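Please read the structure below before turning to the comments.
Below, a portion of the complex is reproduced, with chain positions unchanged.
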Amino acid sequence: METTMKKLPPKPVTAKTRAVKWLSWILAIVVLIWSCTGLDFTGIKPTAGQITSAIFNGLFHPDWSYVYNGSGEDLVSQLWQTLCIAFLGTFISAIISIPFAFWAANTRHKKFWVSESGKIVLTFIRSFPEIVLALMFIKAVGPGAPAGALALGFHSVGMLAMLFSEAIESLDDGPSEAITAVGGSKFNVAVFATMPDLMPALVSNTLYRFDVSVRSASVLGLVGAGGIGYPLMIALNYRQWSRVGIILLGIIVMVVIIDWISGAIRKKLV
Amino acid sequence: MLKLPKKKFKMWNWVWVILMILGLVLSVQNTGTSLPEFFANFDQFGEIFVQMAQPDWSYAGTAIPYLVETIKMAIISTVIGSALAFIYSLLIARNIVHNKVITGVLRFIMNIIRTIPDLLLGSIFVAIVGIGPVAGILALTVFTFGVVVKLFYEAIETIDPGPSEAIKAVGGNGMNNIMFAVMPQIMPYFVSYALYAFEINVRASTVLGYIGAGGIGLQLKNTLDMFSYNQTGMIILVIFLVVLVIDFISTKAREALMR
Amino acid sequence: SSSKSSSSSKVYTPSKSHPLTIQFVPSQAASTLEAKAKPLEKILSKKLGVPVKISMSTDYNTVVEAMKSKKVDVGFLPPDGYVLAHKQKAADVLLQALRYGIKQPGGKQTNKLVKFYRAEILVKKGSKIKSWKDLKGKKIAVQNATSSAGYIFPIAELKNKGLDLTKKGNANLVTVTGHDQAVLDVLNGDVDAAFTFEDARNTVLADQPNIMKKVVPIYFTKGIPNDTVSVRSDMSSAFRKKLTKAFESLRNNKKSLKIIESIYSHEGYTPSKDSDFNIVRKYDKMAATK
Amino acid sequence: MIRQNFFKELYSMAEQPMIEMKNVTKVYDNGTVGLKNINLKINKGEFIVIVGLSGAGKSTLLRSINRLHDISEGDILIDGESITKAKGKNLRLMRRKIGMIFQSFNLVKRSSVLRNVLAGRLAYYPTWKTTFNLFTNEDKQRAYEALQSVDMAEKVYSRADELSGGQQQRVAIARVLTQNPEIILADEPTASLDPKTSHQVMEDLRMLNEKYNMTVVANLHSIELAKEFGHRVIGVRAGEIVYDGKMEDTPQSVFDSIYNGGTGKEED
């Protein structure tokens, strides 16, 4: 090109940004290396091959007799119960989550510490292990599905309310201002301005959570909180691989159906 | 002035309401849940919580090394799991791979992987590689993969197609497209979803301990078995602190990247 | 202490409106298990004349807590679970499960009913470890510190004999989950020995047909009481008697025997008293003292 | 118009001002000074346009009046009563007297037009009634009539997001009409509308001013519209009032100087 053209100047990086960049890279690598230390990986066990093939053998020869036998303790009834636990749990948590979400949402016209305290509470709920929660509910309502549903309902609030509050934060705050301007109370603002526009996010996050809950519901059976978890755990502990196989198949079919339905709902509502 | 006309009947709204009520009734019936019973026994519910609320500080010394192991496990599996998920999500994003057969098959596989409960993954890996953190890492890796791959590919599918077109128009190939048009757009999502997965992994390890897949979960089970709820409280407290820190980091990272 | 609890002022009797709730924790010594509740529910409810609800958990902690909060009336508790529960005044023992004894070598079942099982120490065949004395300095797979067979009994007995494996340097104890896992770890050479129930090798027999030849026991502990049938401490003595009779009679009917056999791998129930568990308490204490 | 101005002047002598700002200063949290020592009296029935460069503080001024922004210093009186000190229920009752029209309409997109318009009556009800949607039939009819007067009656059950920009703004006006306030604050009500619709919206505002004798305070960017509709012009720059005068007395030069960075201080 022409001679009047200037040379490309070097990239203007301040010492600080360069240092930050390098430091974060180094830090990341150090952390990664550190996390690999002290984990003695003893390699694949000699028995792994046999066991893997036993597992696959079981998975591919599922115990069909377990699918349905009318006793109420077959795969279909247990999955149905799991589904009911997940549904009820999600329902409960969606309702509890709404006030929590308003609390934790960092919107304008709100003191910083209010939303921050809400967020911390949600984090606390999230870090409370489901199993411990289930134990507490078992003490209150006895062992079985109700404890599972309640534990799930309470535990999910941590995540669901966080997702809701993020949705609230990303809402346009014009309508809220309009309601405030006509003399509406804070509650009016929530009901008239925020809720309607929040609906799509509410629905899709709840559906997403339902998905997760179905999987969690299968954990709670460990401590006697109902659902497919207990039979699954027993089958695993006593190495009944064909039973594991049919349960896994059942869960897959159920989740795929749920995915499909919730996809349809999402499309319809959003 | 005209009179306000009657509102049109909207069938779908009612269908939804009825479906929800039906679902609620069915699930309450099936599970036999009774809220009054819960409130009647609320003191029982609180009993363990009260004990946990007085954490055994001296137990921190025992718990922290396990927590460190948990964090290590979570880091490794988050890194590997999200890296795999990243590659996989590129293969199933319809705006990158246009072959519907390939994306369809790969998505079906993804859905199956996503379905498997973490507990089952853990048990299978424990059976294969034996008790210990490695089984946990493998289980969490697959679990992470399942959680983030869907988020990733949805993010990829919502990127602005303009830059990709521009790269195509200058004669760039698929890889050029990924490096120049796709990556810069999805990087912030990538980081924030990976951190999200990291948090989930730290929490998931409490369950994995039940089946012996290493980390703090085993300790959690121990304290419960011994009815030492003040120690359980200590464990929950340290998990809480770690999750708080992760939350903080992820907020900061997102801010830095979204700038 | 006696099995009659003095803690509660009001006694409790299940009735038509208050179903008898039973919770079950599978025994570590069972080798197969059909996780079912309904068949036993029917039989018991017929025998007792009150509705019966059975639920299951893999964890005795929840059972004890639920018994404490009066949400569970009867618990099938493992011995260590029972001892902890009784200490918290949550449960009194009523019966113990009966199982067929195990014959060595070979780990096959005998047809003698016993109310005890033992812990064993397994090593790989041909290992240099010939007796408990050789365990010093070795890597040993143990279960949770609350497990009778997988931890407390072997540790306590060896301590009694002068080998304190919990002392630093005396052994490298690796906590694993599941007796099947411990057996596999020995087989794989990941550990030199494992503490399990007798005979845990059966749990992996299907996956590893040669296990009996490749992994062998070198030591057996004293008997550990079988699973208990425990009741909440405020259960009326009349109903306790009724329960005892009902459970004892399960063995006498082919159909009901088959049910308890197949779903819980129990062969019957025999009355028990709290003092039968003193050995567990003693060993607990011994295992815990430094 | 002349007749009206005459009335207004009559009023302003006899009564207290509808809006009075006394030494009002507003400093944003980040230190930006939004308003600097503003003193202003607005009488009942006036139609005021506020003009000024982008960032001059027009929106801040308007939003201070109904306390969507809290001010840092000074006092604002609505009909003789201080809104600065009002709290809770009382504040809401004062806000009920002040309608607001926004540049971006601020309708609840996923609610029906009717519900949006009914929102104007919120402050007339206890909260629980509105929560269960227990508006009186009278109020529903009132909302419908408001829609008729802005020519939007046939959209009463449509969802707000199905409307065009101009239609949305007219729904917002119907909301204000239903609220039946004494003051209307309009923050660039026409900024995102095409010229024809803008005109229509301004006509609606004029209707509110003339027919219902509402006091209108509007921020406008368009000098043409300002000239056509305003009775009194207030020029703002850098948070200060730099001009205040009757429209008929205001020469083009004042607008030019306001928009080009001059002082604009012919009167004051």
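Per-chain residue numbering starts at 1, and chain names A, B, C and D are given in the order in which the chains are listed.
Please note the rule applied: a contact is a pair of C-beta atoms (placed from the backbone, for glycine too) under 8 Å apart; a residue touches a chain by one contact, two chains touch by 3 or more.
Quick caveat, the model's predicted, so the values are computed rather than measured.
Chain composition of the entire complex in this structure file, expressed with the shown labels, reads A x1, B x1, C x1, D x2.
The definition used in the following text is that only the chains that are shown with their structure count from here on.
Counting hops only between chains that touch, subunit A reaches subunit B in a minimum of 1. Looking at B-D alongside A-C, one finds more C-beta pairs in contact between the chains of A-C. Ranked by distance of CA centroids from subunit A, the top chain is D. Spacing of subunit B relative to subunit C, judged by their CA centroids, is 36 angstrom. Distance between chain centres (mean CA atoms), subunit C to subunit D: 79 Å. Annotation for subunit D: no residues touch two or more other chains.
Annotation for subunit C: residues 59, 61, 65, 69, 71, 178, 184, 188, 190 touch two or more other chains. Taken as a graph of touching chains, this assembly has some other topology, since it is neither a line, a ring, a star nor fully connected.
Contact between chains, using the touch rule, shows up for A-B, A-C, A-D, B-C, B-D.
Listed in rising order, the residues of subunit D touching subunit A in the complex are 66, 68, 91-96, 98-100, 102, 104-111, 115, 119-120, 122-123, 127, 130-131, 172, 175, 179, 185.
Subunit C meets subunit A in the complex at residues 21, 23, 26, 30-33, 35-39, 53, 55-59, 61-63, 65-66, 68-69, 71-72, 178, 180, 184, 187-190, 203-204, 206-208. In the complex of the two chains, the subunit B residues touching subunit A come out as 12, 20, 23-24, 26-28, 30-34, 37-38, 41-42, 44-45, 47-49, 52, 69, 71-73, 75-76, 79, 111-112, 114-120, 123-124, 127-130, 132-134, 137, 199, 203, 206-207, 210-211, 220, 224, 232, 236, 239-240, 242-244, 247.
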